[in-house]
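In this view, the complex is presented without one of its protein chains, the others remaining in place.
For reference, chains read A, B, C, D, E and F in written order, and residue numbers begin at 1 within each chain.
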Amino acid sequence: MFIVATIAILITMAMALARALLGPSVFDRILATNSFGTLTMLLISVYGFLSGRPEFLDIALLYTLINFIGIIAVTKFVNFGNASHSVREDEQGDI
Amino acid sequence: MIVGNFPILAVITPLMAAPIAVLLRRPGAAWLLALVVTWATFTLSLVLLGQVLESGPIYLRIGGWDAPWGIEYRLDRVGGLVMVIVSAIGSVIMTYSRASVEKEIPKDRIYLFYAMYLLCLTGLLGITITGDVFNLFVFLEISSLSSYVLIALGSNRRALTAAYRYLIMGTIGATFYIIGVGLMYMQTGTLNMSDLATLMPTVIDSRVIHAALAFLTVGISLKLALFPLHMWLPNAYTFAPSTVSAFLAGTATKVAVYVLIRIVFTVFGGVVILKNIPGVQEILMTLAIAGIFVASAIAVFQDNIKRMLAYSSVAQIGYIILGISFASTTGLTGSIIHLFNHALMKTALFMVMGAISLRIGGVTITDMRGLGRRMPWTMAAFVVGGLSLIGIPLTVGFVSKWYLIKAAIEQDMLLIAGLIVLGSLNAVAYVWRIIEAAYFQEAPKNAAVAKEAPLSMLLPIWVMAGASIYFGINATWTLNIATDAAEALMSGIIQ
Amino acid sequence: MELVTDILSWGLLLGGSGFLLTGGIGLLRLPDLFSRMHGSGIIDTLGAVMILTGLMVQEGFSLISVKLALMVLFLMFTSPTTTHALARSALNEGLLPKIFNKRQGKKSSKT
Amino acid sequence: MAITAFGLVYLSSLFAVAMLSGIFSLSAASLYLVMDAVDVAFTEAAVGAGISTVLMLGTLALTTRREKTSKDNKALPLVIVSATGALLIYATLDMPPYGDPAAPINHHVAVRYIEKSGIEVGPPNIVTSVLASYRGYDTLGEVTVIFTAAIGVMALMGRSRKPRRKQKKDRA
Amino acid sequence: MLHALSLGGALYALWLLLSGYLETWLLVLGLSSVALTIVIANRMDVIDHEGHPIHLSWRAALFWPWLGWEIAKANIDVARVILSPSMPIDPQVLKIKGSQKTELGHVIYANSITLTPGTVTIALESGHMEVHALTTQAANDLLSGEMDRRVDTLEKNSDGTVEGVK
Amino acid sequence: MQYIHDHFNYWIVIVLMMTGFYMVIAHKNMIKKIVGLNIFQVSVFVFYISMGKIEGGTAPILADGIDVYSNPLPHVLILTAIVVGVATTALGLALTVRINDSFGSIEEDVIEAAENAEDDKTSALRAGNRK
Partner (left out) sequence: MLSRKSVLRVVSKLLIPPILLFALYVQFHGDFGPGGGFQAGVIFASAFILYSLIFGAHAARLAAPSWLTRWMLSCGVLLYAGVGVATMLMGGDFLDYSVLASNPLLGQHIGISLIEFGVGTTVAGAMITIFLIFDGSILNRRDE
């Protein structure tokens, strides 16, 4: 049963990865990364059960936190990067 | 109890001094601390070398665990010699550094500079003394990281790019090194050098080990700037603060060479590897000779003398590697002794450059004009170093080149012996350019009135220059150690 | 009893997996950034919560389920916050929702 | 994971690169976990997805966001890389199979750690015992490395802005 | 001060839950850790009624399950939309105003909206929020105002207790 | 077939390593170089960890009823190596920022061009730069 969940998570991870690669905007990538983080967290929890040693949930807990901080950092720096280089013709490719 | 722990103390003292220096913050206090610590380290390593010479290699376990399980310190003759030279240069340069550092480094960063310097020294000493391949990696990174920063502190903006390139190359080298270590570990299951050496014969024919050797050699060659992989070195030495150039030129590459000797001879049983795997010896030899000639040729056309000396370093590394590639006792003796001698003379030369840069502000060949009269003592030291670089008799350079030639002749490689002599002639060309400018050209009219370098710099310079004459005339001490060390390295393998 | 918890947890796990996949499909299929946020919302909320709850049921009452519950709690706080931060910074960057239909109150025409 | 890596090579938006390197690191962490290295996974998660990514983003905010795509010759790097890769593949031919309990690395030193660390050192987490006790000296080195990096960053980018201004003037 | 104490209590409970070991040594360590955390949090000035764990109050016990149910319903709706081949989405932006009095209340409201798939708060400024809704139905659910009311009730309660201890 | 299964993961790791390595040496952008370096190192770490995995083993944390543990030594080594990696990354990024400050670019070829131009000028300028 855990296997099914694991496979579902893996497939979804692939989808998120696809979104991260396809873009088109930075924010799509961020969104995908965020989902990817959540999925990794789930994967770890489920894998703990799958391998029969579910004691290592601390890692998953950590992921939730780190993912949060990472995304907050991204959103902050995205805006800043744009503010400081507001006149940049080459930004278009991202958006 | 403490006496038995001297090896660890030699490394730990600078390590602990670094955070204290960070806490002290005052430039003067940090300098004083660094000075005391470096001299203490030097004393410790002299004592250690004495112990090694008297009673053979020192083994020291750390953490109370026996060797293959815990980490072990292992000091033999080569290690002791390298350790002495590193700590000697470290302490002499620390004595010398104060004036130069105050001029070149922003005042509020000086304490960080000294902390970095101490860390770099820690790393280098840690490398020479450890008996564990992974521990070696850790200390290699300590020394590399701190040297990147030290180089980047140079006042020219190009110091930054030089440091960046060094960082990239150095990290690639380190990563190659851990790949190599990983492959070795995979086949043997241990990280301890002596343990590896005993297990090595059983797996020597495995492809994994061959690949490991390749990765280790390439990785270390990046660090020691063997000819085609030397790209980071000239700029790094040129744009680093003068103190740092002098320190790194004398120590960093030498320690890397030591690592190569350690890995190839102690771990892999060098003779077997060098003779049995076709191509290894030839490749090393070709690269070494190419390095000697190409780098010397480039050096001749440099205007910036620090860069000229840097290229000459690349060439000298070529000589050292050449000695290793002979895989004979004489060759190895030549390498070890050249390692020692080259450290002495290059440090002296770079220290001279630091003094000149302090007084004149620049180190290009035009800045040199007429310096022979204005800074006579400094330039005299330069001449001594330069002559030694060429390999004139009565200087240290002669002793080591003599051994290299002897080794070549022993193996009936007369061509190579000829090439060594030819390479030395190349050195004449670039050294002569400077001497000519300093003694036979008039100083430009608008030149700054240059005084002789301050005594705090002159004295260390002459200690180094004097040492390179002393060990040139009376080479028995170094020769004995080097010969014994080479024999031990060679025999430890054949068994 | 054993059977009940097993069925319950399996159901939750299966349902969670289903939602995850749906969210993933949404992430790929939906047309613009702001709609995609809803897709990732599914993954973050029901998908994750159902799987975690399924694990909790499987585990029974123990420290491990407490940790799982903590994770759910954290997720409930962090996930909307990140989505919000993301949306805000996208707006700051000048990225607008594809169909920008300002309205106050009642239902409006489809576009 | 390989796809992520390839994506990283081709993407020119540095922001996307930073994001993807975060994803890369996360997947590496999952791999560690699958291979039983819980501590490593823990660290990689905290470091790779957290600190490195955040620092990288900070750098981007301080520099620029796009890579200039240069169309120069990539043949030499490719040759070097292929040679290195070929060497490694050549080495794998003699490697013990994945997960083989009979491989040499699982027989020499490691056995003692697994069997005795509980009695000799104490903590149930063998990694902690090895890290802190058997190879405690490595860890001291590791701490020193971090220390070096921190004061290095202090020395390079520390608060006093004067040197930088001076350089700007020099350029002008 | 009381904020700090109650935060400390909550944190110690968290410590016990995380740790699960009841040895004296670890309990003492836990105490000192909590103390350290509080000191740092105090330095950071994050201890006030906003940083207070109000979600533990009893009325929240009623709110959470309701929210959970809403989330579940919304999830199914959105899932159906995504999975249906024609993808009948109708993205729109609503401007609504939360009737809560404190910023905390607004934040809870905004986050609850975002938590419910189909609606995402994209901007919040002193009670006025812009919400992006995926479908018309989701928009209508939100406009019915039930969530607003519920958050309001939650807020009153928590605010009351907070006022009480002040 | 068995052979491929046994060595497959090594090959993947090697491909990854080489991707990272390629990124380091082929790309001109300094940040990308550092990212490449990261990938290179992480793949080496994965390689180490995969050496230590034992079929059927579990994480090396002692517990009752489990007697096959994976090899803990690679884990320890990699922990140390990860730390070293972060330190390098941090330093590299700091250098990149400084380089961008003083050269206005983080593209290697742009900087190289600037440096070559500098080299061509006479020593007077260099002396001036040195202040």
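We adopt the following convention: a residue touches a chain if its C-beta (ideal position, glycine included) is under 8 Å from a C-beta of that chain, and two chains touch if they have at least 3 such contacts.
Worth saying up front: this structure is predicted, and the values here are computed from it rather than measured.
Every shown chain that the unseen chain touches in the whole complex is listed here: A, B, C, D, E, F. Of the listed residues B:M16, B:V294 or B:I435, the one in contact with the hidden chain in the full complex is B:M16. Note that of D:L88, D:I114 or D:V153, the residue touching the chain absent from this view is D:V153.
Per the touch definition above, the residue from A:I9, A:V46 or A:I59 contacting the chain not shown is A:I59. Those residues of chain C that touch the chain absent from the view are 74, 77-78, 80-81, 84-85, 88. The missing chain lies against chain B, touching residues 1-2, 5, 8, 12, 15-16, 18-20, 22-23, 60-64. Although one chain is not displayed, its contacts with chain D can still be listed: residues 38-39, 41-43, 46-47, 50-51, 54-55, 58-59, 61-62, 120-125, 127-129, 131-133, 136-137, 139-140, 142-144, 146-147, 149-151, 153-154, 157-159, 161.
Keep this in mind: only the chains that are shown with their structure count from here on.
If you take chain D and chain F together, the chains in touch with both are A, B. Path length between chain C and chain F in the chain contact graph, taken as the least number of steps between touching chains: 2.
The chain with its CA mean position farthest from that of chain A is B.
Pairwise, the chains sharing the most contacting C-beta pairs are D-F. Centre-to-centre spacing of chain C and chain D amounts to 31 Å, using the average Cα coordinate of each chain.
Centroids of chain A and chain E (each the mean of its C-alpha atoms) stand 22 Å apart. The set of chain F residues touching two or more other chains comprises 17, 21, 25, 51, 58-59, 61, 63, 73-74, 77, 80, 84, 87-88, 91, 95-96, 98, 102, 129, 131.
Contact of a single residue of chain D with at least two other chains is seen at positions 18, 38, 58, 60, 64, 88, 95, 103, 105-106, 109-110, 113, 135, 138, 141-142, 145, 148-149, 152, 156, 167, 170.
Listed in rising order, the residues of chain B touching chain D in the complex are 15, 18-19, 22, 62-63, 65, 68-71, 106, 108-109, 112-113, 115-116, 119, 122, 126, 134-135, 138-139, 141-142, 145-146, 148-149, 152-153, 157, 179, 183, 185-191, 195, 199, 203, 206-208, 210-212, 214-215. On the side of chain E, the complex with chain C involves touching residues 14, 17-18, 20, 68, 71-72, 75, 78-79, 82-83, 87, 89-95, 110-124, 132, 134, 136, 139-140, 143. Contacts from chain D toward chain F in the complex involve residues 1-2, 5-6, 8-9, 14, 17-18, 21, 24-25, 28, 31-32, 35-40, 43-44, 47-48, 51-52, 55-56, 58-60, 62-64, 67-68, 70, 72, 74, 77-78, 80-82, 84-85, 88-89, 92, 95, 97-101, 103, 105-106, 109-110, 113-114, 117-118, 124-127, 130-131, 135, 138-139, 141-142, 145-146, 148-150, 152-153, 156-157, 164, 166-168, 170-171.
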